[in-house]
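Structure, as structure tokens:
Here the complex is missing one protein chain, while the rest keep their positions.
Going by the order they are written in, the chains are A and B; count residues from 1 in each one.
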Amino acid sequence: MFNDSNKKQIEGRRRFDFYLHLLFVAATSLAVLVLLVLIIDIVIQGAHMLKPHFFTNFPSRNPHEAGLLSAIVGTAYFVLIMAPLSFILGVGAAIYLEEYARKNKLRSFIQLNISTLAGIPSIVYGILGLALFVRGLGIEQLALGRSVLAGALTMTLLVLPIIIVAAQEAIRAVPGTLRNASFALGATKWQTVQRTVLPSAIPGILTGIILALSRAIGETAPLVMIGALTFVNFLPNDVFDQFTVIPIQIFNWVSRPQQAFHDLAAAGIIVLLTLLILMNISAVLLRNKYQRKG
Amino acid sequence: MVQGRDIFKNKRVFILDKIMPVLLFLCATVSVLTTVGIIWTLLGETIVFFKLINPIEFFTGTKWAPLIEPKAFGVLPLINGTLMITFIACLVAMPIGLASAIYLSEYAPLRVRKIVKPILEVLAGVPTIVYGYFALTFVTPLLQTFIPGLGLFNALSAGIVVGIMIIPMISSLSEDAMMAVPKALRDGAYALGATRLEVALKIVVPAALSGIIASFVLAFSRAIGETMAVTVAAGATPKMTLNPMESIQTMTAYIVQVSLGDTPHGSVEYGTIFAVGMTLFVITFLLNIFAQYISRRFREEY
Partner (left out) sequence: MSTLIDIAKLNLFYGSFHALKDVTLPIQEKSITAFIGPSGCGKSTLLRTLNRMNDMIPDVRIEGSMKISGIELYSSEVDVETLRKKVGMVFQQPNPFPKSIYDNIAYGPRIHGITNKSQLDEIVEKSLRDAVLWDEVKDFLKRSAFSLSGGQQQRLCIARALAVNPDILLMDEATSALDPISTLKIEELAQELRKKYTIVMVTHNMHQAARISNTTCFFLSGELVEYAETEQLFSSPSDKRTEDYITGRFG
């Protein structure tokens, strides 16, 4: 039934499949390998700079005295301002789109806007922030200057699409049967949203917010546009003060020619990546915890 | 049920039910306002700029020197720099990304997928400044050992690193497109005696092609908009060159450079931020629309 020439052809094709399988594995492994190399290189270069004074000192012209304090505080300010603001705007928009908006052209238009915004380079947001928040579109009273607030507002706009999409998905995942039960008991639309839909959607929403914030923490370009200074040896007194954040401090250090500053940059990167890893782990834990609750 | 009358016609007025839809709608309009804001600011300042600088010079000039004398405002060197980086990045990312996607979707056992997918996501989550650092302090010295004459700032390292950064985008989106191909199609081919490779290349990839190409276009767009890696590693010397070993400057890196300096508001130099920004925005915007169009137009209906 199976003659020899057929066998050879099949053998050939199988061999081809085998080699390409190897190739595909190699390609995938390459990507994984690069990540490993990246992390190892950074740790090697920067670990020795991670002395306690690194966290408590301001940046300095002397690399062995320099620290990340102003940047850490700046980043903290950012998270504190962005979190509630992006939550309210993002979740609000998502609730509107999923629960209240009728499926008409307006809704499609808003959705289109959101997906478009997600693809715009972050530096363009920086340009917007510069014109709108820093300079107030030329209106003196609205101008916030090169301040923490201007930066936080700009970053909020940048991450808003991420939060809206995540929140929409979380809200959509709430089964219609629950909504029906709520309405059948005589609840109004808002009561149903507030007492049934939102509580069920919160884990997904929080995951989205954490991911959005971790994106914001790593962004450099928009804040350069806003005018985050690269040499900040003071702490902001309030939200209208000038500031710096961790990625910008890293950028400042890596732009200097001396090796010692490059090592400082690596140390700063370690801090940044650790922060991001912690945030992402908590997001994953949150997602898993609530998926089990059902 | 005698008290029927009152109970039914009890019209409670819930203030929240009237107010909330309005407030929520306002939240939703923020995104629209953002888009409008971006277009308005870019357009407005660009128009002012083009009153001072001839648009033809801008779009066709091959010398870009807005900050030093003698001034020149031809944007082509910046576009050239951007395209070089993007091209190199795509050379790196498209084969590796697609190969990974094929592997994960058609070959890899579940255990492997569960580990590798998150790792690729991590690659995507690494901040771009970190990639810039990596390019400057690791990739460039490494390449300098094979390629004599490679400058400290060069397009090659930056391009490679941007490529690494966009691999997850291609691999993830292509994999999604391939996983969406119904099992039934594959089963039909397997039943005819096809190897996994043949099924992957002749059945799955063609079926998922619109999604795969869309992922390429999106990754291309992302590479164009990339800022920090190229600012740190590619240099600040705008020039028309096809040599990746030289330093160049991209549109994004230029914008950063100008912002770091003290540029007086209203000056021509200030205007270049918006003119270049506008060019960047239009290019990425069109690419994103194109990607959506491809994804929708050629999508296989199962």
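As a convention for this text, a contact is a pair of C-beta atoms (placed from the backbone, for glycine too) under 8 Å apart; a residue touches a chain by one contact, two chains touch by 3 or more.
Remember, it's a predicted structure, so these values are computed and weren't measured experimentally.
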Option touching the unshown chain, where A:86, A:168 or A:182 are the choices: A:182
Contact with the hidden chain (one of A:200, A:233 or A:255): A:200
Interface with the unshown chain - residue positions in chain A: 175, 177-178, 180-188, 191, 195-196, 199-200, 293-294
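Heads up, the rule we're going with is that only the chains that are shown with their structure count from here on.
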Residues of chain B touching chain A in the complex: 14, 16-17, 20-21, 23-32, 34-35, 37-38, 41-42, 45, 95-96, 99-100, 102-104, 107-108, 116, 119-120, 122-123, 125-130, 132-134, 136-138, 164, 167-168, 171, 193, 195-198, 218, 221-222, 224-228, 231-232, 252, 255-256, 259-260, 265, 273-274, 277, 280-281, 284-285, 288-289, 292
Chain A residues within the chain B interface of the complex: 10, 13-14, 16-17, 20-21, 23-25, 27-28, 30-32, 34-35, 37-38, 41-42, 45, 88-93, 95-97, 100-101, 109-110, 113-117, 119-128, 130-132, 135, 137, 157, 160-161, 164, 188-191, 193, 214-215, 217-221, 224-225, 227, 230, 247, 250-251, 254-255, 262, 265-266, 269, 272-273, 276, 280
